[in-house]
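Chains shown are a subset, placed as in the full complex.
When the chains are written out, they are named A and B in that same order, and each has its own residue count from 1.
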Amino acid sequence: MREKLKEWFDSTKTAVMVVMIGLFVVMAMPFSAFAADPSGAETLAQNPQAPIDYVWVLVCGFLVFFMQAGFAMVEAGFCRAKNATNLMAKNTIDFVVASLVFMAIGFAFMMGNDYKGLIGTTGWFLHGANYDVGKYLMFFWQLVFAGTAATIVSGAVAERLKFKAYFLYSLAVSAIIYPIYGHWVWGGGWLAKLPFGAGHVDFAGSGVVHTIGGFVGLAGALVLGPRFGKFGKDGKPRAIPGHSITLAALGTFILWFGWFGFNPGSTFSAHQLRIAVVAVNTNLAAAAGAAVAILLVFMKTKKWDVGMMLNGCLAGLVAVTAPCAWIEAWAAVVIGAVAGTLVVIGVYFWEARGVDDPVGAVSVHAINGVWGLISVGLFADGTYGLCTTSEPLVRGLFYGGGYGQLIAQLIGAAVCITWAFGLGFIAFKLMDKYFGIRVSPEEELKGLDIPEHGTPAYPNFYTTNQN
Amino acid sequence: MREKLKEWFDSTKTAVMVVMIGLFVVMAMPFSAFAADPSGAETLAQNPQAPIDYVWVLVCGFLVFFMQAGFAMVEAGFCRAKNATNLMAKNTIDFVVASLVFMAIGFAFMMGNDYKGLIGTTGWFLHGANYDVGKYLMFFWQLVFAGTAATIVSGAVAERLKFKAYFLYSLAVSAIIYPIYGHWVWGGGWLAKLPFGAGHVDFAGSGVVHTIGGFVGLAGALVLGPRFGKFGKDGKPRAIPGHSITLAALGTFILWFGWFGFNPGSTFSAHQLRIAVVAVNTNLAAAAGAAVAILLVFMKTKKWDVGMMLNGCLAGLVAVTAPCAWIEAWAAVVIGAVAGTLVVIGVYFWEARGVDDPVGAVSVHAINGVWGLISVGLFADGTYGLCTTSEPLVRGLFYGGGYGQLIAQLIGAAVCITWAFGLGFIAFKLMDKYFGIRVSPEEELKGLDIPEHGTPAYPNFYTTNQN
């Protein structure tokens, strides 16, 4: 009997279904007493200027959502045709899982009433007093960010992770890892209150989103080990070219486009006209990152490396995400240029250490997420505060702010790395012990599309032996 | 002489040209006296808050327009490479035809001054008093919806319908079928005034757009019959895999993205802060639909079916389109989950009955459009009215609203199905009798791209025998 129960729980479908059903049952709780302002009439009466802020936040949120398509295209483009269906599945399911789980518990952990600076404790299932236009707006915004954090991981673990594991770590990221760290920085938690500078600050999430996603991805890549054929018998890395540069470029453009929601929208208000500065800085960092990355590789190989240019662009975007509201245009160029350099170094660095990150997600998001956090402590120019024009203004070393802000940024970065890598490593190790997270060698060589999904991505085309 | 005239009319080009020229001649009427407010100065003076509403409606309308790209990618992805050019042609021409025809007469039928609850009668060619910023805004919004209704059909009739027929039914949908039914619900017509609940309501068009498009598609699929090879000699359905899962996934993401315009924009005003609730509900239904669809198929086949997940996502979006403004988050999850179930059942249901719907358009749009209409009568929670916070509030069975709203919804759904299927069937039958709507067997086997368009979609790639 006990055996049978265990077996019952072991099977994937049941485990997943239990989670889902549990979730639904709780949600179908007695229909909530309506508190707050579900129609928006009172909110509008109190603040007749609210509509423009709602429009701004929603439209920017839509753009952030659209980044899911960008990640899907970039990852598919940089991976092989035999895993393209799998990557589509992963990049869809992570946002699907994030949507449901973040609504159930993630949002409460992140933005609920603070408990000792550690965690939020209210807002489960958007119930009761959370049936309010302002709360729903906040939820929507935080959700699309949670989904981004979850999706970053998939690039680093591509082409060898079981779909089931993807399902479960998406759940872990969007229910626990992302929202709790997010609470510390954006939910009124302890990092925001560090007694250095203006506390640890991260305007749009170089740390909260990208460092978190990147280091969970690194943990996954380490637990998984490299793909077959990535390293020769001599241990030297070999290039495994992606199957569609056009899709990779399209994905990068979509991400760049979506980032114009990600960064400027993080003011959470259109009344912060600083949004114009944020948009410009975002764009300049992307351009500088792309330019430097392609030039660096050209100097080494005499080839204009498109993949590296695209990653340089994304690296610039990741890095400028934390400082974008607190810097001048020239600083955005410098931050982006450094990011473009770091991503090139990063790709070689990880390869040289036997880490296989198929799309460069670790170099783009983990490394440059950290660089973005640090750059605030250097370049913040003291003209703007925490999403407002009021004090405290954020000021870094180069603008006479001393070391305070830099220290706050370094502490935050260290915590972020430890939290994301630690929990990510535990999660992947646990799953690996429990059911084995890597597909079989036969499946990996054949590609994951048919064994996991039953469908090749491109059945009408002849494909080469993709190893 | 009579013979010759007939022959002259018979030829495609002339028929089409006559329509076009007629259209142009009428448009080139004596330059209209300017009435109303073409510059917008008066409108602004009367309502200084108008700009935010204009921005909201336009930006959401742009997103809805972009759904055309989503439909094109989904349909191409789920069909074979040998028909990809044809699908691009169809998905472009339907919006082209809709734009011109809806401007000429559709808009007048739909939103013109009401005649006995049946039809609108003013606003032809946006002339005269319609040269007004408010009218143009309304036209733009309704046009992108009309274009969506037209484009839904193409999935169901894919891979075998003549391009000419596509041209003509797009015209029928955007000139007659969509706008007249639309008038009944959104133009002040009789369905909106049903003496049950708040009358028949359909917030963003589960019925007006998706049920209409889906049932016209069903009619087309029935008149056409299944594709060669879809059913074996034993009558059993065979899978005909699409040629690009990456494009199908990209298309789904684009549709999901566009739906954030479709649903929240349907307030037609940013002063309805309820837009935040609408956005959240839209997203949750999509996620729930995708999750349930992939899990259901997994339980049956042990494969994570990406195609079904994408269709589950779209099914959730279609279903929540009618109720999105009148429900809580948990209800959106339930509505989406039911939609995900219905789409799986639907696909098997139609296949088992010998209906060939290459991309699942009928299961996604027709079935779930109806489910969406019905769900309003169940889940509407009475916190919000008809695009306003004023009475009458919409309240369904589960929130103490009794059966009134449910009855109104059922009546509307029945009318919608009858109207769309009936007129669609007549249109396809008439065309079939007149010139034969299906391409020849040779053309179908070869693919439509070269015989109809002269251009294969992928001339640089070797393709397999796609049957």
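Please note the rule applied: a contact is a pair of C-beta atoms (placed from the backbone, for glycine too) under 8 Å apart; a residue touches a chain by one contact, two chains touch by 3 or more.
All values reported here derive from a predicted model rather than from experimental measurement.
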Full complex, copies of the single sequence (shown: 2): 3
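In the analysis below, only the chains that are shown with their structure count from here on.
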Rounded Å distance between subunit A and subunit B, as computed from the means of their C-alpha atoms: 33
For the subunit A and subunit B complex, residues of the former touching the latter: 12-13, 16-17, 20, 24, 27-29, 31-32, 34, 37-41, 43-44, 48, 50-52, 54-55, 58-59, 61-62, 65-66, 68-69, 72-73, 76, 84-85, 88-89, 91-93, 95-97, 99-100, 103, 125-127, 131, 133-134, 136-137, 139-140, 143, 163, 244, 247, 449, 452-462
Subunit B residues touching subunit A - in the complex, by the definition given at the top: 49, 52-53, 55-56, 59, 63, 80-82, 241-246, 248-250, 252-254, 256-257, 260-261, 264, 270-277, 279-280, 283-284, 286-288, 290-291, 294-295, 298-299, 301, 303-307, 309-310, 313, 328-330, 333-334, 337, 381, 383-384, 389, 398-399, 458, 461-464, 466
